[in-house]
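Of the protein chains in this complex, one is absent; all others appear in place.
Coming up: chain A.
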Amino acid sequence: MAHSLVESFEMLYYEPEEQRRVKFADEEDDAQPWSGELLSSHTLHYGSEHRQSAWFNTVMARRRRGVSPNTEDEAVEELADAMEGDEKLMSENVDGEIMRREVLRELYKPLRVKKEIRRRLTARRSSHRYSSRTISRMQYLKYTLSMRWYKIRQSVLDTFHDYSLWHKEIKEIEGTFGTGVGSYFKFLRYLFLLNLTIVIIVCGFLLTPQLLARLHDDTSMPHTTTDVPVTTGATPLGFSFKNVSGKPGTVRVVSNSPATTSVAGTRRPTSLSTTTKKVIPSIENDDTTKVFGPLDWLTGAGWFESTELYYGTYRSDSFSLMKDVHYNISRAYFFVIFLAYVIYLIVILHRVIVLYKNNYIDVEHDMSASFVKKVFSSWDFSITEKKAATIKHRSIYNELKELLQEFLSEEQEEGWLRQLAGWCIKLLFWAIVLVSLGLLGWAMYAMLKSGIDKDIITKTDSSGFGPLVYPLIVTCIIIIVPWVFGIIVKVEGYRIPRHRLYVTLIRTILLELTVLGVLVGFWYMHAVDPNSTTHTDDSNTNKGIGDFKILSESLQEADYCWETSLGEEFYRLLIIDFFVVVIMQLATLIFFVATQKQITKGKIHHYLLEFDISRNTLHLIYNQTLLWAGLFFCPLTPVIVLLKITIMFYIQKFSVLKFLQPDERPWRAAQTETVFFALTLVSLILSFLGYGFIIFRGNASSSCGPFQGCHHYIDCLWNAANNNEKKVLNIFSWILKPGVVAGILGILFILVYCAKSIAEGRAEMIKVLRRQLELEVRDKAFLLQLTDKVRRGEYRPASPAHIRAASPPRSSPAAPQDLTQRSSFVFTDNKVHPVHVEPEPRHFSDYTDAHSSDRYSP
């Protein structure tokens, strides 16, 4: 009985193992006479999606009766008739129309035939409509309207499709480099469009009002320098809100006699108005006006500090150009940035979910299908260049060869000792990497601190090369360290290349987060010092660090705008990164030209001249992370990133098409793309959380920016809510009640539970169906075999009485051997006997060898 136990166990889990192979049917040469009319071969012709529809069943019924069309006209006639009979398909509404289109599109027939069928259907439909008049005027109107709406929608979608950005360029790149590199450029395009949306929002709702306000001030007070955001420590609160309810048309202006603005600090934004960011020669003798220096482009300091590039310049009050219309920039600032984050979050989350669903959930259960995948979906049909095709051929060859060797060598299992050693090595390397990341973070922190010290002590204007050192180092780290990671991971001994890739990716992301986290953290700590909460001079004192104590007396501190400084830091990182990448591209080009004549091309050559998709994609993500981290402090980062992406697109397109080579390593675009998007999402969420934390807990600079006068940023919003509408607060407090929160959580919990149960149920169902499928296939194969034997007169079926006697009682569960008994035959060896002769069931696998040795004996 042990035998059958093993057997039923095997049946439970479908794994196509060698020993279970059954071969009933003939091999390829001997065409099976019965296979011609099997259902599966017919489903082929009519689109898999419509197997269940009525018209399809009609056609199938005709086939079963042995009727099949001989000429094309007959085929058209048959299909048209069948479709005509399908009520759902012919229904007079938009659903029916869409369905008809889908059916026709998916039909496996030449276009000419489809056209003919469509014409007949249309003709019959219109004649039907006029003759029977089954639909009323109302319905007809409804149909026409909805059809028109459908068409308009379709044409709008088509227009978007037709004019998709960079379509031609991406096609060209895909043609020469394949879909892998194409996916990188598509990712780039995706980010471009996303950032473009944000840029429009930021410019529309934040930048323009701010510029208008500035312009307004300048025109209304032509002679005094209006230094709007000056609020000295005494009366910071309520300032901006008085204005909201204040008289229309008056913009609060504090005239800045030198006495009141005791600190004409270097970082004080001026209101020298420029609608565009052009250099305007300063006429006034105000020392706050910065002259545009040549280095400012790089450092983002100097003149830029007084532009709308940074947080510090935005006003905290509201202004009105028309009567009774107020625009509060402080609130606008908050909401625009918040909206930007939310849009990013929703869009990217949606994308991740779609990708995950398509590439993981739908395909999850069967990783064994690797050979099939490589054979059937490895050719990239988008390739148009001979050179690329040659490389692709070679790559597929290597891949298949590798896979085969891997498969053959898989037999030898590694000892547990070796496995343990492998794990230890991996752990060790992880520890090393994490520790060195920690050290790196600490070093960055130390460097930032010393940099600030120097800056403040020497009171240098931050326009020299000094501030460029830090971003330069960071950029180098971001470029070099992932490369080191790539080398390390090869030593570690991950067997599967994809794992290698993922490990490198995770480490690189960790590195980026460390660097940016340290940067933001440093400035944040700088600002949230407990002493600074009193809005006194020592806002910059870093507790426990003696050096800073000296400086705390400096009056300059009160005016210190840490948000602007941080914004500058991000600006520099973005710009320097851009220049470094451009220089690297140039260097590669030079290298290419220099080595073009050489015949032997070494590893360096390969490394430099291959387009590494993962490295480039990571770089894009890094850029995007910079954007998200810096958005709050430098609201125009999307503009910078947008410009940068555009330029990068053309530079990279040039280098890809002119001198780079396709990567020979295979690139599994679909799943890796998902991972990349997931990483993007992670960095976005972290930025979002960081932003939220700063909003709620961070201390706003007291003398600059839209939130001046508030302790925490969020206070400004609370104030607004308090002042204006009690309702807002009520709603909020109601939502935050424990009961409500618990209720929401409870509902969510139940939903999650339901979803999970359904998913589990489905998985179970799949298992059952799988088993059923296998059993039925065996059944079918067996019966076919039997029919064949009967036909050739080798076997005479048993009488009905015998069959009844042999059939198992209905109630008993189907054990594997029931398969044979149900048909009332049992076979031993390769002979089939009626069940009453000698019912000794045998394992199917035993059958294989015997069967193959002497089947169909002559």
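The criterion applied here is as follows: a contact is a pair of C-beta atoms (placed from the backbone, for glycine too) under 8 Å apart; a residue touches a chain by one contact, two chains touch by 3 or more; residues count from 1.
Here, contacts and distances are computed from a predicted model.
Set against the options "Phospholipid-transporting ATPase", "AP-1 complex subunit beta-1", "UTP14A small subunit processome component" or "EF-hand domain-containing protein", the UniProt name belonging to the omitted chain is "EF-hand domain-containing protein".
Interface note for the absent chain: among A:384, A:436, A:450 or A:757, the touching residue is A:384.
Of A:62, A:118 or A:142, it is A:118 that touches the chain left out of the display.
Considering the full assembly, A:106 is the residue among A:84, A:106, A:492 or A:715 that touches the omitted chain.
In the full complex, chain A makes contact with the omitted chain through residues 16, 18, 21-25, 27-28, 31, 35, 38, 40-41, 43-44, 47-49, 101, 104-106, 108, 110-115, 118, 158, 161-162, 167, 170-171, 174-175, 179, 183, 358-359, 362-363, 366, 368-373, 375-386, 388-390, 393-394, 396-397, 400-401, 404, 407-408, 668-671, 773-774, 777, 780-781.
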